[in-house]
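My questions all concern the structure below.
Only a single protein chain was left out; the remaining protein chains are all shown in position.
So, chain A:
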């Protein structure tokens, strides 16, 4: 089980050809209180860098881009009832969606935990 990170502050956890995607603790801290998350439906194709979800804090709406290309297999329904899970457990119960990877080589350009930590310190 490997976790990758993007410069857009998403994490991607890989198990076989399935990726679970969410936003990082750093990202939720920047956004503040999250009150709504719009997630992609299962079956939707998302493209690396394309819009995949919308996260709304009290102050503003922010797009979440797909970190890799693939077909969405599941969205986290728990976020409809309790969007604040993204604040309280961003890299666990606050995951956004799962997808089946179309092109695993896209993972190569992403950061590991250590590189991401260094990246955040320079933000």
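In this text, contacts are C-beta pairs under 8 Å (C-beta built on N, C-alpha and C of every residue); 3 or more make two chains touch, one makes a residue touch a chain; residues count from 1.
In the analysis below, contacts and distances are computed from a predicted model.
Not every chain of the complex appears here, and the one that does not is recorded in UniProt as "aminomethyltransferase", selected from "L-glutamate-binding protein /L-aspartate-binding protein", "aminomethyltransferase", "tRNA-splicing ligase RtcB" or "KipI family sensor histidine kinase inhibitor".
In the complete complex, the residue from A:42, A:61 or A:78 that touches the missing chain is A:61.
Listed by residue number, the positions of chain A touching the unshown chain are 32-33, 35-36, 38, 56-61, 80, 83.
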